[in-house]
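Note that this complex is displayed minus one protein chain, with the remaining chains in position.
Chain IDs A, B and C follow the sequence of writing; residue 1 opens each chain.
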Amino acid sequence: MMQAAGQVSGERGAWWRKKRTRELVLVTCLLLPSLAIFFLYRVLPLGWNLLLSVQYWSPLKPPRWAGLDHYEEMLLYDDVFWQSLKNTLIFIGASPFAIALALGIALLVNSDLKGAAVYRSIVFLSYPLMTVAVGIIWRWMYDERGGIINFALREIGLVAKPIPFLQSFDWALPSVIVAEIWQVLGFYMIIILTGLQSIPQHLYEAASIDGAPRLAQFWRITLPMLRPSLFLCAVVGILNSFTSFDLIYVMTNGGPGHATELLITHIYKSGFGQTKFDYAAALTVVQFILLLALTYLANRAAGGNAGSLERQ
Amino acid sequence: MISRRALLKSGAGAAAATLAAPAIAQAPKKISFLTWNIIDQEPMIRGWIARFVKDRPGVEVEWLDKKGPEIPVFYQTQLVAGTPPDVINTQGALGLEYAAQGALLDLTPRLKAEASVRNRFNADYLSNWAYEGKNYMLPFYITKTLLFYNKPMFQKAGLSDPPQSFDAIIDAAQKMTSGEASGFLTLNFDWLYWPLYAMNGVDLLSTDLTKPTFNTPKGIEVTDRLAKATEAGTINKISWTGRWVEPNGAFAAGNVGMLHAHSPAYFFVKGQGKWVTPETLGVAHAPGGFATPNSHGLGISTASKNPDLAWDFLKFVTDEGAQELGVNRKLVTGNIAVDTKNLADLEKSDPLVYSILRTQLEHTDRMVGNWRLGNDSRVKEAFWPELQNALLGRKDAKTALADAERKVARELKRG
Amino acid sequence: MIPMRRHSQYMRHAALVGVSAIMLLPFYWVLKTAVTNENIYAYPPRLLPESPHLFNFVDVWYFIPFPRYLLNSLVVSVLVVASNVVFNAMAAYALTKNFPGKRAMLLLFLSCMLIPFQATIIPAYLITSKLGLLNSYLGLAFPLLSTIVCIFVFKAAFEAVPQSLVDAARIDGLSEGRIILRVLMPLSTAAVATNVVLAFIWSWNAFLWPLIITREPTMQTLPLGLARFLSYMEDTTGALYAFAVMVLAPSIFVFLMAQKEFIRGLTSGATKG
Partner (left out) sequence: MPRWIMSRWVIVPLVIAGFALTWNGYVALNDGGRIEGRVVDASGRPVPDATVILLERHFVVHNERQRTRTDSEGRFRFAGNGNHSLQLEAETDSLGRSERRIVRLWFRAQNITLSEPLRFNAKLP
């Protein structure tokens, strides 16, 4: 029932609008389920937290307006906040080292080495594990008496007395970071392998014809082309500052003192441990803003656009 | 409830709109009972529920058991959603916090009305759960700290009977410290270490619980001596860094002179320590008879739809149930009649456990570390990290206690 | 010149063997502890298991209703994986189109990733209770039905498919839905595998959400079984580590089964335009 094509733009405009609106309807239908879930379980709760962070709220008492009291309390009086902020930044700051390590392993594995697939699987095997179980295993390996790490150190003679890794104020955080890197290293390696194999070979051939040394090839070709993968690794590193909540909950529960307290464990303890839901909500808002800023910085550094996996 | 979920599964699934039609079924009178990590007594508790329900037609009791650290998360989420369990079992001062929030029912009128129920319990332990003069919980099972000591190590160091003063503790510990062995070890969660300060006349707060009173020369001196003893290895460092498995494990390993802990620690130490026998494990009160209680209480949620049924269940558990619990788990329930009978049997069957449980019922007027605070965990979070810094030598005692005083005062003011 | 190349190959093998040893050490250590019952606090720890036996696994099987927890975890994981593949593919296909506000949508998705689930427990519980999904498989699976990282994986895979193929299919009169099913999905089976493995991992390991939403013990999942085990056995016996092994096995099993497609998915999903 196509109208006569001769009618002028008004009708073509209607048809054009109809096609664009049809496409818009299609897009919204396709996005609807995912958007519904993110809205219900991410956006609404964030709004709830925002609302709570400006009130004195407790489950059975009517809420009272609090203005910026919670933020003031956090910034001026709560030094556990500053300690957990420092720990969170150290935690995120450790991911570049893990990414570099993963890059090294990826370069080794990415070659035509026999059995590369076996190494790849072994390194990745630790990622699908349940973090609670990983926490138990590592807590047991760090044990002062029966742990293997202390045993190995004493056998090598590096250490005379066993180091109480998870009970000492300066060893606890590095120990937890090593356990987290052990688990996430495989995932970084896989993401970097993704990037490595998307670099067209002819660039390398051209460079080697010009006689560029292997190292120069790495700096001028491999690394720049890996930017989107490195950005995704950085985002995963940032996310880990709260997805490894289970690891810290099982290994040290923030101890000793607040040496391994991250923002997420401080939020959990303030909310459920000390029944300060309004204060925990304020902490959540601050953490969200911090992570958003870090992601923006990583995005700028990686030069990629928001769709991180998109090809150039 | 179920019909709505089945409808959802068959319906549009993820795009579920909020369903308007509530299913008003004539639900039988139902109460739920949340316990604190007592899953090993499942047959006993199922038995209680069966007996309780048998002669109360149309009544259902749903039993939930959660691990200690998970109870606050579960209970408070249910509280916010308005469906808290009717009867809840909490440990230590957590019950008072929920009472201060208005989550627990005030039981004083019911206790006043039924004097026989009130007189059933040891008054000192019952008053542990009195917040602003009102009773909120009944004792489920009760514990307080005491002093375990390693008799062979005592004899080797030429000591015979347990220390009677703070100085005696430090001296005895010094004599037993050498190489891997250390003299003294204490648990540190929920104020269990507080008798060490109480025996020196130092109290955390003023009697009206409004001002911190620990930052005194005496308080600083005691903290300094503890820090120096920890430095010298006389007091095992795990006292201030461990929680449950580490300190008890160290004492069970057999090279620690004294363990200051509450009665449940005995069963852990016995399970792990091959050396533990009635002849080798000494049991005594801490000097001055001071002790911090860490008891389990039973309370009723204000949002409960059947408070009377819940109160009926509470009376049942703390009477018939207490008898069985005391025997099965070898502990003291706070029910005077049940405890005296159980202790009489235990004296013959298990003298060591008898001597331990007897200490739980003596000097109950000298209980410390149990301030009736509505924000106990916040005050603890303000005080303990600072004290820990001092005891581990990361801060000198004076500045640590000054910082702690500032923070505790701030928490008390916030209310 | 040849020994130089072979020399570098040996160096690479040595380095990789070293890395693999470090990665496999925790697996060996938990397995060794799971098969022995010696006092695990004794010093020095034995490197080889002394009088190994498998009865710890029998204890675990009977100590908590392991088959019931396994079934619950499996049902939830299947529900999550199925919905993940469908919803993420749909969302990713929509994102390959350009429509007004696309950049805003991408930013929304990225920022949604940054909201920690631990902080949104109470509102999430209130919403689920309003939907009447408490204590149900659907309720357990609901927050995980779609994940953002997987949407990006699909988006990259769909963009790798040459546009000419999609236009040809459209000319043949295929509807959008059929285009996704017939043209795009077959070409990105590897991205599907990635979705399956990642969705399985995150639903299988969920610990806090099942804790809040399940009331009856019969509805609990494996991580909660582990938490209950931890609470009572206080890691003094080998049984806890036997339980950890039994909980890790399914994750490793699914990964090894889907490993060929999974690795190919991540390594070729976004390439060869």
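Quick note on the criterion: a residue touches a chain if its C-beta (ideal position, glycine included) is under 8 Å from a C-beta of that chain, and two chains touch if they have at least 3 such contacts.
Everything numeric in this text was worked out from a predicted model, so none of it was measured.
K.L.:
Identify the residue among C:58, C:71, C:104 or C:181 that touches the chain left out of the display.
P.N.:
Final answer for the missing-chain contact: C:58.
K.L.:
For a quick check of understanding: of B:40, B:161 or B:231, which residue touches the chain that isn't displayed?
P.N.:
Checking the options B:40, B:161 or B:231, the one contacting the hidden chain is B:40.
K.L.:
List the residues of chain C that touch the chain left out of this view.
P.N.:
53, 55, 58-59, 62, 232-233, 257
Please note the rule applied: only the chains that are shown with their structure count from here on.
K.L.:
Which of the two pairs, A-B or A-C, is linked by more C-beta contacts?
P.N.:
The comparison resolves to A-C.
K.L.:
At what distance in angstrom does the C-alpha mean of chain B lie from that of chain A?
P.N.:
38
K.L.:
Using CA atom averages as chain centres, what separation in Å is found between chain A and chain C?
P.N.:
Whole-Å distance between the two chain centres: 15.
K.L.:
Among all residues of chain B, which ones touch two or more of the remaining chains?
P.N.:
14, 73, 76, 80, 253
K.L.:
Hey, what residues on chain A touch two or more of the other chains?
P.N.:
Residues 33, 37, 145, 277.
K.L.:
In the complex of these two chains, what residues of chain B are touching chain C?
P.N.:
By the definition above, chain B touches chain C via 1, 4-5, 8-9, 13-14, 16, 18-19, 37, 39-40, 62, 64-65, 67-68, 70, 73-74, 76-77, 80-81, 83, 244-245, 249, 253, 268, 271-272.
K.L.:
Which residues of chain C touch chain A in the complex?
P.N.:
9, 12-13, 15-16, 19-20, 22-27, 29-30, 33, 40-45, 83, 86-88, 90-91, 93-95, 97, 99-100, 103, 105-124, 127, 142-143, 145-146, 148-149, 151-153, 155-156, 159-160, 176, 197, 200-201, 204-205, 207-208, 222-223, 226-227, 230, 235, 240-241, 244, 247-248, 251-252, 254-256, 259, 263, 266-273
K.L.:
Which bits of chain B are touching chain A when the two form their complex?
P.N.:
14-15, 69, 72-73, 76, 79-80, 97, 101-103, 237-238, 241-243, 246, 253, 302, 375, 377-378, 381, 385, 388-389, 392, 394, 407, 410
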